[in-house]
Structures are given as structure tokens and as C-alpha cells.
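Removed from the display is one protein chain of the complex; every other protein chain stays in position.
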Amino acid sequence: MQQDFYIKDWVKIKDGKISNSKSEIFNSSEKNLDFFLKSVYDFLELKYPKFHKMDGLSKLGILGTEILFRENSISTDTALILSNNASSLETDRQFQESTKTFASPALFVYTLPNIVLGEISIKFKLQSENAFFIAESFNAEFLKNYSESLLTSGKSSEVLCGWLNLQNGEYDVFLCLISSEINISFSEECLKNLYFAEND
Amino acid sequence: MINLQTELKESIIEQLNLEDMEPADIGNDEPLFGDGLGLDSIDALELIVLLEKDYGIKLTDPAQSREIFVSINRMAEFIEANRTK
Partner (left out) sequence: MKKLYLLDDAIISPLGFSTEENISAIREGKSGLQLQQKPEITENSFYAGIIDESPLNDAFKAIGYPKKYTKLEKMMLLAVQQILNKNPNLNLAETALVITTTKGNINLLKDPGNFPEIRLKLSELGQVIANFFGFVLKPIIVSNACISGGLGLAVARRLGSIGKLKNALVVGGDLVSDFVVSGFNSFQALSQEACKPYSRDRNGISLGEAAAAILVIIDKPESSRNIALIGDSTVNDANHISGPSRTGEGLYQSIQKALKEASISTTEIDFLSAHGTATIYNDEMESMAFHRSGLQNTPLHSLKGYYGHTLGASALIESIVTKHSMLKNHLYSSKNFGELGVSKSLNIIQQNGEKQINYALKTASGFGGCNLALVFKKE
């Protein structure tokens, strides 16, 4: 039985702008990453003290999923399938720097790209499929195929998939919530169009 | 002159990223782990680093650290007795 899947909602965080499928949610000219992330945290009235211990990649992931999951109910088996190019290199460099004096365990714990999946799982109580992939650039075909394999096999009833990259203080986040609820078609083309569309 | 307890609280707030907290928010006898401040296992490891970095004390026994990190007062006592910086 061929089942179709749809993009229920999406969120983008790039160049100081945050948008979801409905509208632009936030806009800031703040260039400093830490200040930007804190300003979004405050804007969302997040109240999650653990946030401040996270590295940049995890903070971006938490902010993006917070926006998505506030608007959409999610099942506890929602798979988390994320990808990027820089892995955790941003934090890796910081950890490496700390080893010159005193190696920091709080930094070391974030020197793996999949830690953000753990942070999202903890915050939203998701005990589900996880996978983090590294690629040269956003690969819509791959994300579509892998997510589909989880959905059609019944391993997951919904999937959060997308791109979460942080390099040299520059962030590029595009997260999609995929389900069988009829909406924008979950296709390689739609994913590409959404990812590459300029924010209005 | 700043006392050791306040100095410790300031260092902890900074090192453990306890955002929006002031030294006045942490009681000297308040439990640091579990209930109270709610620090976790990674925070405990960072406190071990703090002891060495700021006070020159090397801790290698995890059981020992559990006794020392009970409260600010207990930490201050331990530091006074063992500091090499």
C-alpha cells in the first residue's frame, strides 16, 4: 500500500530571521551568536535553564524544535533525523582550546553532532529513532528517502528531519515536521524549494 | 575583601553557565546537587576542574568529590584546608 507523507510544518533560522510555514516569527540584526540565541530564548519565554549549558548547535536545535512543537502536537515516536556539514567542529575547536589549560568536560560532551538529538529528546520526552548524518550540503533526496523508510516501515509515525549547521558563528537551520496529515507534499522538490527560498 | 564563599559562588555561576543567577541566590548550606541548585554529573566534573584551576587542588576520587560538593560551606572548608594557590 503506497502511503503518502506531507510536510506538516517547517522552521527556518538564518541570518537573524526565523520563519515557519505561516509567517516570519523573529527578526534581529544581532551578529553575535550567543546574544542572538539568548534573544530568541527570551523572545520565546523558554524558561529552560539547561539551555544555557548547551553549545551553539544544541541551542539552535532546541529553539527550532521549540517553535515547531509549540504549534504542532507530536507523538513520542517522532524520529529525529538531522544533518549538517560542520558536525560539531565549532565546539570541537573550543574544547581543543580548553585542553591547552584545563580540558572542559562540559565542552567535551558537546563534541558530537548527535548530542542535539539527545537534548531535543530530553526536552520533549521523545523516545524515538535518532540519526545524525554529515554531508557537503543540504541533501533533500537523502533526507526524504531515509525519513520515508522510517515512516513506511512503521518505525516512526512522524519524522522531524532537516539541516542544522553552525560554522564560524554562522547558522543555517531548516527543520521539517513530516506526517501523514495532508499538507505540502513530502517530496525532494518541495524540500529543496523550501530550503532554498529566500525569506520574505 | 571578598570572602571565599562569594568568590566560589561567582566562579560556579560563571563556569556552570547558571544564567541570571547572583551569588545572593545561592545559600551557603543549600544542597548543590539533587534538590536545591540541581547540578548534575557534568557539573560535578566541572567543579573538579575548578578546584584545580583556581585553587590547585587535584581530586581523583569520585567518592571524595561527592562529600565535598555538598554545599558552598563544605566546599569552602575543603578549599581552605587544601588549597595550594
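Lettered A and B in written order, each chain numbered from 1.
We take it that contacts are C-beta pairs under 8 Å (C-beta built on N, C-alpha and C of every residue); 3 or more make two chains touch, one makes a residue touch a chain.
These numbers were taken from a predicted model, which means no experiment stands behind them.
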**Of A:W10, A:Y41 or A:F132, the one touching the omitted chain in the full complex** = A:F132
**Complete:** Across A:L60, A:L150 or A:L191, the one contacting the chain not displayed is A:L150
**Request:** Determine which one of A:L60, A:V109 or A:V173 touches the chain that has been left out.
**Result:** A:V109
**Request:** Tell me which residue among A:N20, A:S87 or A:S179 touches the hidden chain in the full complex.
**Result:** A:S87
**Item:** subunit A residues that touch the omitted chain in the full complex
**Value:** 80, 85-87, 89, 92-93, 95-96, 99, 103-105, 108-109, 111-119, 121-122, 125-136, 139, 142, 145-146, 148-150, 152-153, 155
**Message:** By the contact criterion defined above, which parts of subunit B meet the unshown chain? Give residue numbers in ascending order.
**Reply:** 40-42, 45, 48-49, 60, 62
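Simple rule for what comes next: only the chains that are shown with their structure count from here on.
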**Asked** Per the centroid of Cα atoms for each chain, what is the distance between subunit A and subunit B, given in Å?
**Response** 34
**Prompt:** Can you list the residues on subunit A that touch subunit B in the complex?
**Reply:** 49, 51-53, 101-106, 109
**subunit B residues within the subunit A interface of the complex** = 16-19, 42-43, 45-46, 49, 52-53
